[in-house]
Structures are given as C-alpha cells and as structure tokens.
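Only a part of the assembly is drawn; its chains keep their places, and the rest are absent.
Which chain is which? They are A, B, C and D, in the order written, and residues in each are numbered from 1.
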Amino acid sequence: MSKRIDVKDLNVYYGDFLAVEGVNINIDPKSVTAFIGPSGCGKSTFLRTLNRMHEVLPGARVKGEVLLDGEDLYGPGVDPVTVRSQIGMVFQRPNPFPTMSIRDNVLAGVKLNNKRISRSDADDLVEKSLTGANLWKEVKDRLDKPGSGLSGGQQQRLCIARAIAVAPQVILMDEPCSALDPISTLAIEDLIEELKNEYTVVIVTHNMQQAARVSDKTAFFNIAGTGKPGKLIEYSDTAVIFSNPREKATEDYVSGRFG
Amino acid sequence: MTTTTPPAPAPVKRSTLTKNQLPGWAMWAVLAGSLILGAALSSLIGFHIATWALFSALIYVAAGYFVTLSVEGARKAKDRFATNLVYAAFIVALLPLVSVIVTVLAKGIPGLTPHLLYYSMNGMTGTVDNETVANGTPVIGGVYHGIVGTLLITTWATIISVPIGLLTAVYLVEYSKGGTLARAITFFVDVMTGIPSIVAGLFAAAFFGLVFGPGTRTGFVAAVALSVLMIPVVVRSTEEMLKIVPNELREASYALGVRKWRTILKVVVPTAISGIASGVTLAIARVIGETAPLLVTAGFVNSINWNVFGGWMATLPTFIYRQLMNPTSPTNTDPSAQRAWAAALILIIFVMLLNLVARLIARIFAPKSGR
Amino acid sequence: SDNPTGSPEAAGGDAAVSGTLSGAGASSQDAAMQAWIAGFSAANSGANVQYSPDGSGAGRDAFLAGGVQFAGSDAFLDEEEWEQAKQICGPEGAMNIPVYVSPIAVAFNLEGVKELNLDAETIAKVFRGEITKWNDEAIASQNEGVTLPDTAITVVHRADESGTTENFTEYLHAAAAKVWTDEADGAWPGGLGGENAQGTSGVVSTTSSTNGAITYADASAVGDLGTVKVKVGEEYVAYTPEAAAKAVDAATPVEGRSETDMSLQLNRDTTESGAYPIVLVSYHIYCSSYKDQGTANLVKAFGNYVISEEGQNTAQESAGSAPISDTLREEAKAAIDSIKVAS
Amino acid sequence: MSNTLTEGGAKGRAGDKVFSNLTLLAGCLILLVLFAVAVFLLVQALPAFTADPAKVTGGEGFWSYIWPILIGTLVAAGIALLIATPIGIGVALFISHFAPRRLAQSLGYVVDLLAAIPSVVYGAWGVAVLAPALVPVYEWLAANAGWIPIFAGPASQTGKTMLTAGIVLSVMILPIITSLSREIFLQTPKLHEEAALAMGATRWEMIRMAVFPFARAGVVSAVMLGLGRALGETMAVALVLSGGILTASLIQSGNQTIAAEIALNFPEAFGLRLAELIAAGLVLFVITLAVNMIARWIISRHKEFSGAN
C-alpha cells in the first residue's frame, strides 16, 4: 500500500531562520521522486518535514500543510509517532545503534510494533531485509556482532535494511548511496526500483545519473545566496528536467558534467 | 519536540493518522477524575493534603495508562505511563527540596543580618545570649570566622583534588590501556567513594600528626581530608564524561598533527566540560557541608583565622553543628539555633553561586548546539 | 571583625602570660569553657586559649598523645591512662581538677505535670522499660494528688557515648542496684528499648516534641520540661546548684593517686540531706610539669582563673553549672600552683 | 641524509611525555594516598581483631559486634538507593528529554541545589520536619501492614526510624545520581535518537533504544557514587536515626549504621573502643569495594557494545 504526498505552501524554519520557503509539490504514490540541488539549499531539511523529523530539533518548526493521502501531517491531533511509523527514513550519515547487534539493528523497528515476532519469522525478515540492502552475504556470519564494527558503507546499508524491514508506506532517503561503492549502489537502486512497486519513494541525491536512472520525477531546489531560504525551482518528469528544463538555473545545474 | 495537539474537535472523517487518538482534553478529564477520586479515597482514612496528592497521583498514573491503553494501544500507553512517571519523579524530588529550603529559609532569614556576616563569635558567652533573650535585643555574634574557614579550606581542597582528579581521569580514559595500574586505580577510587567522612578526617589527622608532631590541626589538614573525599567524585564523574566524547573528534585532531596532550586539553576536555564542571561542583558541594572530618582536623574556634597553615579554624558546617549540639547558652538555645540556620542558609547560597560559576564555565566552552 | 560583643580591648593584663593554649575534650563543659576563655582573654590580651569540644575520650587521647596542653573530661584518667600520662608529663604525671559541676535532671514531657517525686528504683524501672505507663502504681504511690494520665512512657536516651550517660547509669547502678544491674557506662546498655538522640540538645528536643517522653540531661538544658525530685534518704530533692555542690562535697577522693590529683569518687547512694546525687563532675586534666616556662605560666594562669570565684560564677551565669565549694577551690588552687617546668 | 621524520620532534614530544607522566603521577598519587588510608585503617583496627572477645563491645568479639550494624548500613543504603535511583534517573530524564528546553536548565539547577545542603542541615531537617510528618504514616503502616515484618508495630512515636534515615539519605544522594545521569543523557548522539524516532518510536521507546544503552555505564557509575555517599554518611544518620539493636521493622527505632556508629561513639572512644570503630570503618571499606566490583562487572559484560564511536 502506498500513499501520495501533497505539500502546500510549506515554510520551514530553524528558530527564526527561514531555511526553506513556499514549497508546493505533489508526489505520486508508487513512484520515485528525486530531490536535487546544491549543498545547503534545504533538501535534507525539506525531506525531514515529510515525516515530522524536522521538529525534533530544538526550535525547529514548519508552516503550511503536508497531506498524506489528503490528511494533514501537521493537523491537530496527529501523533508524529504514527506519522513516522508510516513514513520511514534513511539518513545521510549512517546511524546504526552501536549497542545492538546487526540482527537487532535490523529488527529494531519491527520489534516496536510486533514484540512477539517468532524466531523464524524474525530470521526470515532479517535475511530478506539485509539481502534487499545487499549486505546479507557480508554479515550473515556475524549477525550477533555490534553494528558499529562495520565499514561506513556497510553501516549505511544496515540502516537501509533497518528502514525497509518495517515496510513503511513511504520511504525517504537522504543521499543513501553517498557512502556506497558502485556494487552496493546498484543493489540499492535495484531495491528502489522494487520498492516503487509498493511504496512511495523519495530520495535526495547529488548524483545526477542516479536521479536520472531511478526517479520518475525530479525536484530541483536552489538557494539565492547565504542566509536566503531555499526554494523549489522546478518539479517535473525526470526526463523533462534532464533534457528540457523550463528554468535556466535547472539547466545550468543538471548540465554540469558531474555526478 | 512539540508543536501540536491543542484541544481539537473530534475528527470528522476517519483518519489513519488521527484514529485511535485520544482528544486533547482527555488527559485533563482523567486528571480531574483522579483528583476527585483521590479526595474521596483520602477522606476515607482521614483527609490530608498529602494523602490526597498521593492518591490522586497514583490514580492519575494508573488511569492514564489504562485509558491510553484502551484507545491508543499498548505502546502509547507505555509512553504515557513512562512520561507520567518521569514527571512524577520530578515532582517527588522537588518535595524534599522545597521542604528543606522552606525550613532553612524560615529559620535562617531572621538571623541573616549584616552583623552575622561581619562578626565572629570571639568572646561570646552564654551570658550574652541570656541577656539577649531576657532583653529581647537582636542576637549578636556571627559567622565571619566560619565563612573565612569554609572558603579557605574548600578552596584548598579544590586546588588539591581537582587537578589530581582530572589528571587521573585523563590517565584512565586516554592513556591507560586497561592495564594493571589502571585497574588498581579504578579499584581504589571505587573503595574511596564509600569511605566514611570521619575516617578520612582521622587519616589526615594521623598522617599530619606523624609528620608534624601530634595534634597538628590546621585548615590545610582539613583540606587534605576533604580532598580524600572529593577525589573519587571528581575522578569518576570526569571519567564518565571523557568516555562519551566521540572518537572521531580525537581522530580529527590527530590527523591535523596535533599531539595527544593538546588534543586532550583542547578538544576532548572542552567537549566534555559541561559534565566535568557539574562533577566538580558536585564534589565541592559534597565536601563543603562536611562536619565530622573537620572537627578532628581543623579543630574549632570562635575567632577569625586567615592562615590555613597555622592555627585552628572554624567552618560553616562545624559552626552549625556546634551551635545546634552545644548551644552557646544551654539554657537559652534560640540565639544559637538562629545563628545555625542562618549559617546553613549562607552555605546553601555559596553552593548556589558555585553552581552558577560552573554553568558559566560550561556555557563558554561547551559544544555549540546544532545538528 | 573579631569583637562581636563590643567589649573594650583588654588592657594589657598580666604581661607574664602570653601564647596559645590548646585544649580538647568534653563537650559538656563547652559552654562554660567559652565563658572562661572570654573572661580569661579579656584579662590577658596576649594569651589565647582554644578548646575543641571533641568529646572526653578524644580529649584524653589528644592530651596523652601530646597534641593538646590540657584536656577537659567527664571522667578522670583511669589507671592505665594515669601511667601513660607520665610519658609526656614527667614522673609525677597528670592531675585531674574538678572544675565543672552540673546536676543531671531527669526530665519528662507530660501534659499538666511539672514535677514528680521518684525514688531511684522507680527511675531505674522506668528507664529499663519495666514501667510502661505514667499512671503505674509505682509512680502514683509517690505522687499523691497528681493526676497521672494513662500515657505510655517513651524513654529517650543518648545515642552517643557520653559522660552524662555514664554518671546517670552510675547513679542508677549504685542507688538501685537490684533493678539496674548493668555497670556504669558511657554508652546506654544495648538491648534496652527506647528512643535515642544525639547530644544533650537532641534528647531534650526529642523529649519536648514527644508526649509521654522521659530523659536525663544536663540540668541547664532542660528548659520548661517537667523534672523529677529524687528520693535521697527520706526526702525528695530537686536539682539545684547547691544540692549538686553538696553531693560533690560529700565525695571521697580516689585512692592511690598523687598528692595533687583531685579525682573524686561520688557517693551516689548518699543519704545526706539536701544532696542531689545525680551530678556530673567534669575535670580539667593538666600536666604536673610542662616543658617550658611560658606554657607552665599560661596553664597556671588559666587554671587559676577557671577555679576562681569569678570564673565559676561566669560559668554559672552562662552555662548554668554549679560553682565548686570553697574547700574544693583551695585544694585545686594548691594543686595548680604546684605546676612547674620540667627540669 | 637527515631523517625529517625522526628529527625535530623531540621538543614536541617532551610535552606529550610530560603530560602523560603527569596524569600517571596523579594516578599513582591517588594510589599512594589510598594505600596509606588502607594501611592506616588496618594498623589502627588490628587490636579490635586480636583482642579478647569478652572485652569487645557486646562481649562476644568483633564480628558479633559488627554484623548487626553492617546489616543496618546495607539496609539504610539499600532504602536510599531503592528510592533515589528511579527518581534520580526520572529527574535526569525529565531535564534532558521531557522538560521544555528553556526550563530544563534552571530545573537542573534547582535539583543540584539539593547537593548544596550540608548534611547537618539534612539531619536537623530530618528530625524537625520529616520524622514527625512520617509518624502518622508509620502508625497507619503498623496498623494495616503490620503483618509484613518490615512494617511490624508498634510504630515509633518520634518517627526517627530506619525508614526515615533511608529517605533522608535518598534525598542526599539524589543530586549525585541526577546530575551525572543528566549530563550523560544530554550527550546521547542525536544521530541515534533520530534513528529511533524516524522509525516511529515513541519518546519512551527512543529513550530505551538510544539513550539508555548509551548511558548505561555512566548511570551505573552515578548510582555507585550515590551509594558511596549513602554508605559513608555520618552526621545526617546520627541525627535522624534513633539507633539500637538490629530489628526487622523499619518503622520502629533500632538498627544502626557503621558510619553513624563511628560518629556517635568516636568522641568518647579510646583504646580498644577506638580500634573497634576504625575496624568498623575498614569493614565499610570492604563492603564498598565489593559493591563496586559487582557494578564494574555488570558494565564490563557489555563492553563490546559500548557507546562511544
């Protein structure tokens, strides 16, 4: 089951600092949407508002509406916990729980809702999630070792495994592949392709090729200068953004020979 | 972490985000119910404000759990339960604090006069207090000597124990690789934490007695005794704070070609400074109120002594203790009690100021906030 | 400032004495000691006396270790200590001088009752917990005309080892030997129930706040608690300074000590009329000789001031003690004057 | 050819050497002092162990003298920990994760004030305020829960009981546990907290997943420091507790702690009695040691999964 996200006139603040301004965007269910844009333009910030993770920072707040299948995430009576358990997230920096074993890290989210998961079900889930994140082979012999003993890329894949293990309706990924080698990146991209069949996927990436490869639609964010708020400049089908963008800024950005 | 849940009208349509959500007023209703039920229960056994509060709190915590359980499910119920318990813990912790502070304020403020701050007890006898009571004149005799003693002795104890404690903690966390010596130090520091304060005093007295002749009692001996009590607190709290400094910061510094000791002093310690400052304050607070070890090491006098290396010295706690246990006039104990409570108030104010300073230090060096 | 009382600066006084004299010991004489120190310093500007009320045992320990020049003690040096004293005081050892006499009151908190007559046996039974109600026959029979409530008796005794307890139990053991079988001791016999509290002020305040409580404490501290008149011979004697002094006069010197020593064996089961036998006698312990002239002079001057009429009166005024009699004073003066410099 | 890697470093290295030796020296100094304390205690306590049992207080030798007050000590400290640990951790959590941020700072400050109060004042407060307030509670307990040995009547009329002493101790150690735990809770990596929250953990689940594992060792240390204080506290217990022989009931007068026993009897003690008291101190030493070793063992069992990194 997957859900659509509609954002209306969203302003995002850190205290008094307006970090992202006036975003309107409609994200279709069962699609992959990529956010691109220069560093510091507010991609991560905006992404975090989509599952109410933004507000865990002191002083951070938003104005506007984010509708999940028509229901406002920021509406009265909405519990952020419910929101987050439906909208999973993978962070830019890998953050496995250092005190938990690899296995427990994968099961961490699952155990929240389903304490009584049977041993064999759990084993299956761990294998499935780790395989999905292309980590199973590397760690299958040391599932009981702490997650912090892995290499950076391994840790990131562990976090992805942890996020998909709970089967959320929307998955937000903040540069999930930035620490990964091509093989793992391929695996993750395959995974995203697969997830798309059932879930809504939003991913932030600096990698144009990646955006072009995996996403159906692409949103380009930009920032006018330091201290200015980031803005959504253009949002369109990926093919359009990369071949025939409406805005000059977008064209300048995507035509860079980088990625 | 909160931007939401003002009391809301019940949602019109069934929403997956708000379903199974208690409306905002629900907990207030539970609270009101608990208060009424608590009142009823407590009047069963003879109404008292304390039992009322207690029963209401218990009912609220329990009812909050079950109401949430029935509507929002077990996880939310547990969260509610834990939240209520945490709030309850805080309120419970405030009770004795308020009670002690009120007691000290009520009994101490009348005695807190400029005279008390500016004069010692030199030459004071029971006769003076008897007259004071008989004539209803203001109490005379003060704690100047005790203030001087407390400041000097505590300062010296801090000078001795903070560097030693900090350095030892640094050794344990940064240098030792869990070797025998480190384990021995940890072992002894652990034992130290439970040393009865008087034993520390007896030890210091015996040690200085051996070196400088029997009966050597000075402020410095007391400072040494207090250091024995302070050091373990400094070591252990600092140790814990240093341990949680992320290794990547150390690595970042090493990679810049910074020597280990500079890394420790300029990166590791500043990152942990807030906790270290708390620990040091705690250690000082721990000893500034000590009585027993001071009596056997610094003696007790009624006159002012500024020299920590010679002569006996009084401190605020020993002053308080003596005034309470051996009032200046056994027949009229009120002036002594008044002086004692006022002295207690002064001591508390001192530690408050100390806390402020520690926080200031922490604020200046502490990690800046931000993601 | 060091002059809270605003007393005029001492006008020189005896130029011969100067320096610092340190003492430690009994807390019972602390209040009196403050008065003595104040009075003595006022007269001798160059002299400085400091006293640490650590407790009698600690004081004697410090004295025997040479840490202080004199000790205050609720008990005189025992045989062993007496011998030990010769190491620091020279062959003639130390001397015990009684300087502080104070009646110990048996005080109680019973609504509407300010005074009761009790004999030693009844007191002993009450403190042993054998009499548990205030309207017990044993009490009522000695107090006709007093309405005694059916309140439970709560015994309050000292939690810390103390001279007060030692003197009180010595009295009970001597005057009611059949009931009070325990030897006299500074610590309350373990195994007896009751409440306890630290220090004289502790037992007094506990008693004051507990209805039906009874305790024993230095008479100067009992405030407005009710007190017991103790049966001596055929009459009931209230505690007064005079009655206490009388009991001390009736005491016998301890055998086998040196000429100058004034250790007293109190006669607790005295029947002498008007004597109040529950008395605490607290001593000053001085060396018979000191190493240098200055110290010897200082000790002599201070000792003489303490036993002088002026000194005893100041103590009475400020600490509520009973002045020693003239006979005792003369004996004490002779002893103190004999203090000399070790050759 | 001169070696640029080995030359020139000497001066800089000296700083490192000096500093590391300084830390080592500090550690050794502590060892030395503590060793001296231990030797002092042993030497002074020796007569109590070797003396004729009949001469020791109680008349049956040192061990039968010490064990009741040893149990009393453990009971008092136990009560204190039982009360102060959950409340202390609760307060620390309240300040670090529950209270509004602006408020939290000042609240932490307020609780730290508890540490500022001298033990004599705690004692005086315990006697004057707390004990009388608890008398009706004890009477109620004796009447309604008297069948439980620890609440056996008749209740003390002064309220100066073991339970009261334990409560006063718990108030005294609360700031130790709170302030150390609080500092550690505050240091929990945001990354891990966010990881938990992002998968839909409630605040409490986040605390269990990210905060507690990270802080475990530190909190145990805090509790141990508190325990040390509770075991070694003299004046407050001496003033509050109406001590006596070992009794099961916590609401009657009776029981005693080692530290209070020392403080109460030390002033009048000499000779063998002094040795006994110091031997009692030695016993306390050993107890603290044992408890701490158990605590260290608990921490070290999970060393592999430690929080730093």
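Throughout what follows, a residue touches a chain if its C-beta (ideal position, glycine included) is under 8 Å from a C-beta of that chain, and two chains touch if they have at least 3 such contacts.
A quick note: this is a predicted structure, and the numbers were derived from the prediction, not measured.
Copy numbers of the protein chains across the entire complex in this file follow the formula A x2, B x1, C x1, D x1, with one of each shown.
The working rule: only the chains that are shown with their structure count from here on.
More C-beta pairs touch across one of C-D and A-B than the other; that pair is C-D. The mean-CA centres of subunit A and subunit C are about 84 angstrom from one another, to the nearest whole unit. Per-chain Cα centroids separate subunit A from subunit B by 45 Å.
Averaged Cα coordinates give subunit A a centre that lies 47 Å from the centre of subunit D. Subunit B has residues 1, 75-76, 79, 324, 371 in contact with two or more other chains. Residue positions of subunit C with contacts to 2 or more other chains are 27, 54, 58, 198, 202. Put simply, subunit D touches subunit A in their complex at residues 101, 189, 191-202, 205, 209-210, 213-214, 216, 302, 304-307, 309.
Contact residues of subunit A toward subunit D in the complex are 51, 53, 56, 58, 81-86, 88-89, 91, 93, 95-101, 108-109, 112-113, 146, 148, 159, 162-163, 166.
Interface residues of subunit B facing subunit A in the complex, by the touch rule stated above, are 1-6, 8, 11, 15-18, 21, 23-24, 75-76, 79, 369, 371.
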